[in-house]
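Input: one structure, supplied below.
As you look at this complex, bear in mind that one protein chain is not there, while each of the others sits in place.
Order of writing sets the labels: A and B. Residues in every chain begin at 1.
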Amino acid sequence: MTGAPLLTVRDLHSYLATSQGVVRAVDGVSLTVHEAEILGIVGESGCGKTVTCRTIMGLMPAGTLHASGEVIYHPHGERSILSARPAELQTLRGAHLAMIFQDPMTALNPVRSIGDQLLEAVTSHARLSRAEARARAIGLLERVGIPAPARRMRDYPFQFSGGMLQRALIAIALASSPRLLLADEPTTSLDVIIQDQILSLLLELQQDTGMSMILVSHDLAVITEVCDRIVVMYAGQVVEEGTVADIITAPRHPYTQALLDALPQAGQRGQLRSIRGSPPSLIDVPDGCRFAPRCRFVTDDCRSWDTELIETGDPEHTARCWRQHEIERADAWQQEQREQQEQQGSGSG
Amino acid sequence: MSTAWAASPSELLMRAATKAAGRRRSPIRRRLTLIAGLVMLGIAILAVLLAPVLVSQSPTTIDALHPLVPPLTAGHLLGTDQYGRDILARILYGGRIDLAIAFGATSVTLVGGTFIGLVAGYLGGRVDSVLMRLVDLFFAFPFLVLIIAIVAMLGPSIFNMFIAIWITSWVSYARIMRAQTVVAKKQQYVLAARALGYGPLRVMFRHILPNTASAVIIFSMVDAVGNIILAASLGFLGLGAQPPSPEWGAMISDGQNYILSSWWLATMPGLAVVFVGVAFSLIGDGLADLLRAGER
Partner (left out) sequence: MSRFGSLPRRLVHLVIVLFGITLVTFFLLRLIPGDPALAILGSSYTHTRAVAIDNFLGLNRPIWTQYGLFMGRLFHGNLGYSFFYNEPATTVISQHVAPTLFLVVYSAVLAALISFPIGFVAGLHRGGVLDQSSRIFFTLSFAMPAFWLGIILILLFSVHLHVFPISGFGSGFIGHLYYLFLPALTIALGFSTVLVRSLRSATIATLQAEFIDTARMKGIRWPLVLWRHVFRNAILAVVAVYGVNLAYLISGTVLVENVFSLPGLGTLLVSSVSDRDYPVVQGVTLLFAVLIVAINLLTDIVQAALDPRVGQEIGA
């Protein structure tokens, strides 16, 4: 069972200035990660999941970020770390907060050995002798499942496969025993079999160390396999939040429902189910519900509704839809198909 | 460029934001470099062409009564040299020689080198190997030394300077163009053209060349500066334009002996070289900004 809150994000806004205008990548996101909990953040490409994580870590490109809101890492006190000084951030990173990125092929320095980069992480927050550090590094490589770790220490990134690199990155992230690991699409660039292995590894490590994790993915299947709780994001906002069980069995936001519908089932025949339309511009953000243009339950009032997260009735389960209790989900997609066929029939008649 | 499509939206967003942060100038200010360079070059060309209108003196007439006159004296804006010849007149007329080299030598090597690089890159195989080995060979020699050697053998003159530059400078263009062509060969638009059955000549000149020309054109600006300096260097060493030709390098060489008392003899022609050189550099920079902004 999970424990006290570890990291709380309150009303986070993260805007980026581009030549086209200000992109409101994260527009009022709040979430909480508890101790020993795996929180999943799921959503389409461009919904703000990566920017949220990078803002938490303070790893956004310099000079482009306008961030407001609070990010509170409780063991460090109740002050927001968004405004932390570089020295403070440096203490936090590695030893408390760590992150692994999407593409393992570019996430490591190509001209230094894996061992060097791992040792750098191992010694960043601890005073160890050379022998101790090396032993710890080898131990870490072993723990993440890299065979012949002592020899592999001398290898360079180009000599590792994608899956091995991701394992090495996990080892680096865990080197200083962080309490929270942010994993941004850690399996997206890997093939399916390796994906599985990496996910199992992450799960194992989490259970062994009791650390918390934020797992970001656009793949709902991955999220539901591993996470305790899920946050669904759309167009820079959180649209639903709850336990995995609640989300899977009783999704309350039309977007979440559509995501679940879109998951291919084994043995399924016929067309793949997709969500028609595309996400709104994050520069000229529309009023009202941002999912309205693509929602099959939309009414006129939806477009002028000042959206907020509403309790669903289940404990700790909220959704950003004011019609959630009215909506009857049952087989929504099939109904939509029937409606479309009827329209086509009457149109050509 | 080939990785752009594989980046995630958040990556693209951050790249765009970083680029925007780094480029705080409006489109007009960005073009300023190019415009400034073109204006400067325009001034230089006009001044040189209109020399007879701008100065009344001839660049070669000796005036034994007024040697080493300092600048800003009546009738001699930039002073005179040890033979009483007006410096401004010599600079304007001498500019014809140096600008002719900048344009004449550069354009031939640009066209020739680009053609060879294009062919080598496109055909590949043995043609490519042979041509690139030849290019490597030329790169093994320091250009100035080779040019000096060639001019030494052929005899010092302006025309032989042209020949020496033509023989040696095409290699840079060939190397750049070849590298561009090799990459371009694998692009979709080339594969599509070939699938449509277009012959090699057409693919090379009407498809690959327009898309890759920016690199060599930008380089040609740098090369133009280099060629002017080269011409001046040869003149300086007495291997290019022969006296009494008012070539800038030769003027600087002459002026060296008078550096202690009459600094303007050597300084003025040098400033002319710098002026034209900066003009070409700015054009090159401006073009680079313009063309690369479009590519990404």
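Some observations on this one:
Heads up, the rule we're going with is that a contact is a pair of C-beta atoms (placed from the backbone, for glycine too) under 8 Å apart; a residue touches a chain by one contact, two chains touch by 3 or more.
Small disclaimer: the values here were computed from a predicted structure and weren't measured.
Only one of A:L6, A:I81 or A:A98 touches the chain withheld from this view, namely A:A98. Here one chain is not drawn; of A:T8, A:S124 or A:T243, the residue touching it is A:S124. The hidden chain makes contact, of the residues B:L68, B:V127, B:I148 or B:L291, with B:I148.
The chain not displayed touches subunit B at residues 15, 18, 22, 24, 129, 132-133, 136-137, 139-146, 148-155, 225, 229, 232-233, 236-239, 249, 252, 256, 259-260, 263, 266-267, 270, 273-278, 280-282, 285. Seen from subunit A, the chain kept out of the figure touches residues 54, 57, 59, 61, 86, 89-95, 98-99, 101, 103, 106-112, 117, 120-121, 124-125, 156, 158, 169, 172-173, 175-176.
The rule is simple: only the chains that are shown with their structure count from here on.
Taking each chain's centre as the mean of its C-alpha atoms, subunit A lies 53 Å from subunit B. Those residues of subunit A that touch subunit B in the shared complex are 16-20, 23, 25, 45-46, 49-51, 54, 60-64, 102, 185. Contact residues on subunit B toward subunit A in their complex (touch as defined above): 8-11, 13-14, 16-21, 23.
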